[in-house]
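Please read through the structure below; I'll follow up with questions.
Right after this comes chain A.
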Amino acid sequence: MAGSGTAHMRNTVDSVLTVRDLTVEFRVAKDKIVKAVSGLSFDVVRGETLAIVGESGCGKTTLARAVLQLPPPNAGEVVLNGTDLTLLPKENLRSARTSMQMIFQDPISSLDPRMTVHQLIDEPLEIWDRGNRAERDERINKLLQSVGLEPELVLNRRSYEFSGGQCQRISIARALALDPRMLICDEPVSALDVSIQAQILNLLLHMKETFGLTMVFISHDLAVVKAISTRVMVMYLGKICEVAPPDVLYAKPAHHYTRALLNSVPIPDPTKQIRTELLQGEPPSPMNPPSGCRFRTRCVGASALCAEQEPQLREVSPGQFVACHHPIV
Partner candidate 1 sequence: MLKFKELSKPTQLCVLWIGLMLFLAVFGSFLPFEHWTFVYEDDLGVTPFSPGHILGTDNNGYDLLTSAIAGTRMSIFIAITAVGLGGLIGSALGITAAFVRGKVDLVLSTAFNVGLAIPNLVLALALVSVLASNVDMTVVVPIWRRVMVLIISLTIVLIPILGRIARGATLTWSGREFVTAARSMGMRDSQIIKKHIVPNVLPALIAVAFLAIGVVIIAEASLSLLGVGIPDGGSWGGMIARGRNDLEYSPHVLYIPVIFLAITVVSTNQIGEVLRNKLDGREAKV
Partner candidate 2 sequence: MKSIFTGGRRKVVAVMAIALVASLTQVSSSGAAGADTPKRGGNITVGIFDSFPGYCMADNLANSSLMGARTIYETWVEQRADGKIVPYLLKSFEHSADNKTWLLTVRDGIKFHDGTPVDATALLLNIQALRGALYVNGLIGKTPKSTGKLGTAVGFTANIQDVVAIGAMSVQVSLFQPESDYPESLYASGRFFARAPSQILGADCSTKPVGTGAFKLVSTELTKLVVAANPDYWRKDAKGGKLPYLDGITFTFLPDAQPRVSGVKSGSLAATMFTSATEAKQIKDLQKNKNITTIISPTDYYPTIWMNHKIAPFSSKNARLALSHALDREKWLKVRQKGLGMVPDSIVGPNNIMYNKKNYAGFDLAAAKADVAAYKTETGKDLEFSLPYVSASADATANAILIQQMCAAAGIKVNLLSQTTAEAIAKAFPMQYQMLPLLLMEGTGTGFILPFLVSDMSAGNPNHFITQIAAKVPALKGLPVYFGILNISSFKDTVSENLLFAARGESNMAKKKKLYQQATAQIQAEAHVTNISMLAYSLSYKNLGGVGELPLAAGGPRRLVTNFGIDWTGVWSTK
């Protein structure tokens, strides 16, 4: 049922980021192509937080990196503030990237172990020559304070002296150093302890308000994105399954995959009956995805049609778009 389509696109002037027909493929060997992202489109409106959710390996991270042109996608366009990044020459791309920063999954690996916190946060400022030494130092202090770190205590220490949560705070401070309009968070909390997760999520929400950010938030965990997102997009094997506001999606999922994902979230209430429809088996290989709907091999509602024809996104309720031949009503 996972399929293509552009019905969910809003095409407003407020779109900060518009992605159309994005395709990313890797050649791993001769005649072996991993189709990580296939003809995917979405847009992000100013001030919005788009959550992209899916199982590990569904192409979320690839998608995020392709948006940043790291590496550039094989096809499709990525329009950021009215500029198609895929058409930009290298040098212009370099400066265009600054308005869109990324937070990574592994907080430790995203910081160079050889550099002090001061050097780490100073680095983007230095690249773009933002202000003189004193101005930059002031900005670094402010950024650190805003992410909840005490500048005097941390400035001259190196990343391996910090915990994961602290590293993620440093990453956030660094990402914000260039005043980006947009922040792409690639599973920023999945490597952290649950207690720290909430702190970082709150920090991100706080930062979003303070800095007026537009965010793309990637996660494999529907529970995490519930509080933070304004729109949720569910992905399966490089395709979109469903796009909807979180309250609609959580209450009334229209796609069998979304429902299965929701079912896998543990329910803290022991009185509630355990829902039966859980995902079975492993996702198929992205090298050789199923025909028609890519989810059909694991779908309880699959029919012959699903194998023949790829479902297109269509609106099933206001703001809720689903790519399925047999949506749950």
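Regarding candidate selection, all candidates are chains of the complex that A comes from, given by their letters.
Quick notes on this structure:
As a working rule, a residue touches a chain if its C-beta (ideal position, glycine included) is under 8 Å from a C-beta of that chain, and two chains touch if they have at least 3 such contacts; residues count from 1.
Quick caveat, the model's predicted, so the values are computed rather than measured.
Interface record for this complex: partner of chain A among candidates 1 or 2 is 1, by the touch criterion.
The part of chain A that touches candidate 1 in the complex is made up of residues 65, 68, 70, 94-95, 97-98, 100-102, 104-106, 108-114, 123-124, 127-128, 159-160, 171, 174-175, 178.
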